[in-house]
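A protein chain is absent from this complex, but the other protein chains hold their places.
For reference, chains read A, B and C in written order, and residue numbers begin at 1 within each chain.
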């Protein structure tokens, strides 16, 4: 199965490297939830295309770009060249010189150019791991189509154009999948889900569930099941990769405004006071972010308990490992013709599982439902 | 429904206090997992008897004893007097002067005296919250009966005699429940489970699932589902209550030898190197124990992540809150005539869920199965 | 010795309560660094006046105001009535209705009114524990005087006016002390230090050294002395008192721009990358703030070590305990005629020890120097 990467940054590169190393038998598939269990094997995944808007990456091989992030890069990545993608301000305010297809083309032309490239390479699954963007969702399919056709470059983001291109591409080739691993609402935007259904596109999204949030979800589920009453939740995190740098930008942080009701409320059924957000950027922390949580709750007879959780978590590998499942599940959904979006997949892998009307559930439960969807025996149910 | 408490220590006292306070509308039923959902209400629970072997407690009212542990003790506890129970060295090496029924009676006579007392008070559910003992399981029913009949006081522990008495009592009155919240194997001892089945006794056990262990279970489940490979697990805990003091005694700690395969292995399917045990006793920490965990695991592409979890957890309320459910579930099991032991209940509430051939499963899953057993709608399944 | 409090908030109230309780023999003087060692005893301190700008506090007794923060308030606080102080936007953007002397008076008139009140009560030491302000330092004495005289209400803050009034007051009565426990630069503003010297005023300041910062200082000193090279320092903190609420205001946070070179750099001699700032406000955390630090450093042979420090620290008592020393040291400095500011005192008690040209030193060292200044034997030197 053939995969295209949108955004050859840290996550895209660790995904490329780890995948090849597993295929070479160098490492175990740790961090890949369904490792060897799916009918499509890890060995069947082939990266065939890569797109970026960083001038210093375009035209380089994926091997060369990966070398910036990691030492032991497999030689097999020398065959893929990074092509120019859609920019639309997605790197704005970051210390990176960028260029995009839309610099010299209308949005429609850029979309067609992407589709042409995907066709040429036989792409089946498209993985979006761009930098977090500031965006406004569409919700209305017609408005989305109009924005592209009328070349409203200020209205759309790179991810939205990529997802639109994926729809058009899927319609033409009879089926494709688009994995949206960043916060821009796609699987939670009715405009895209509707268009995907009509176009034979599978969408998974939004925002890969890595780091502290899924852990928080399971910890509060643990408390909730014992009817311990949460007084408050604090969750800090700080890192040194581009994603944390991007989040220091106020505009991008606004993208959070469009996320649906909190994971905390979804699980607890009430909303305890909480402070949960990316806290800061500090370069030497690198990709191994530091998280710190403080939870106080009331136990039986009014007793006050407290949990403090600290962690050092490699951000990019956490997401990259999930992608190894998601591309295969995407292909499975195409084969099953489950176009639109698939909640059973999103509920386990995504922070903000689409479609928009669906809530978060505890990950441990979501995992069993996912297994059943994938045709695997549940593990403990 | 009428309840007897074996061991009027910290847990037994907080159970008594919290229960009355909830009944009085003073506090919310936090820490009681199924709070208001069961057909039997918290208001229906009535403590009618209490037994202990601490000379300074025998003959006092439960109110007076509770005052040692907590300030605001409801007046209603003035009506119950602590009676002499079975000792059999259960407080040995602890700085407590003790006496037991068996000081002047044979085991059979002591058993009969207990049964007489329970009959008189109409006890339906017996809750065992004695101090952790050093014990040897029986596994063979005949051997157990022989040990009691032949008055082998060195072979049996207080809990084993209490459980035996509960069997005999249940047989005579047509049904009763015995909740074993301490580590002595009862629900995991075939001798007791077999005898209970024949005697109309419901046993729940063993070892109430409080503190760090169930949390560890859910955290490692979280990692396991993402196929993160655990390098090691450290779990320290230290407290200042009698239970921690008791565990400084080498012999008592040996009681752990009889626990079945580790919760860690049950869930992960492999046994990562781990150091998990009660670490020490320090009086001024009191009942709010300090726990510290360190878990290192391998994520995608060989990345090493680390989680450090610290907590301050009130030990006795955590267990006492579970008891409020367990006594009601015990009564439900009697009504359904599910004699012997009930895995669906034990799997959620017990560290070492009986029967012995059953494994630990993630608590979040166990919770849903428990709800179904109890006739409640699962919460997320 | 007679003390006036400027700002009857959390700190001012805990100071009042704790002081009286110590005087009544109810509690030990824990948290008071030099407890019983100074020639002036804790029993000698008398609170005689209190000022605030919160409408709901003015005219109430200190006893009544303290009741908002704490249960057991000594009766002796019923004799002091909270008077109207200087506002000048110091509570702006906070959910408090405020009024100030300057609402109906010119700055000069307000200053005179304060002085009159202080004279009447025989005030010797004035403690400033107002809410953190947004401010611009003066540095030039003439400019400061002009701002007051020309009634430039937009140029000055409450603290600056209070400090100016203290100068004028000290000159008239022959000596007084002004303890500035908040971040506004006073002991670090040459305008005030110069004016104080001419006016018989002792200034201690700025910004009471509580919470995570002094601990950080001692921890990095520890590393520095072993020549361990710090890779980075993260220090989060979050609380639920008015001070944290005030710091969510962007303008107030700018007050940090005027602090002098970092404590970290002062001690290490180099400036490791760091993220150290108040992180957020969450009401139910209350006054017992949560702090979380992460420090990575290089040890011998390139080994990477890591320290993670979490704490729950009562913010107001930490500062209030220091004030019990500071008022007495203020009185001692008056007696010694050490007008202006006293670095030996500031270096131990203040985050930003004045005068401006002086650096931070490790607190453990500063403590010994302080003892020597106070005429006490050093403890370990």
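Assume contacts are C-beta pairs under 8 Å (C-beta built on N, C-alpha and C of every residue); 3 or more make two chains touch, one makes a residue touch a chain.
This structure is a prediction, so every number in the text was calculated from the model and none was measured.
Every visible chain touched by the undisplayed chain in the complete complex is listed here: B, C.
Contact with the omitted chain, checked across B:40, B:238, B:268 or B:381, is made by B:238.
Between the chain not shown and the residues C:12, C:183 or C:362, the one that touches is C:362. Interface with the hidden chain, as seen from chain B, comprises residues 231-232, 234, 236, 238, 273-275, 279-285, 290, 292, 294, 296, 306, 308, 310, 312. Hidden from this view is one chain, which touches chain C at 14, 17-18, 21, 27-35, 70, 214-215, 218-219, 221-222, 225-229, 288, 298-314, 317-318, 320-322, 324, 348, 361-365, 367-368, 379-381.
Please note the rule applied: only the chains that are shown with their structure count from here on.
Annotation, chain A versus chain B: rotation angle of 180 degrees from the Cα superposition, expressed as a multiple of 5. Counting partner chains per residue, chain C shows two or more touched chains at residues 308, 310.
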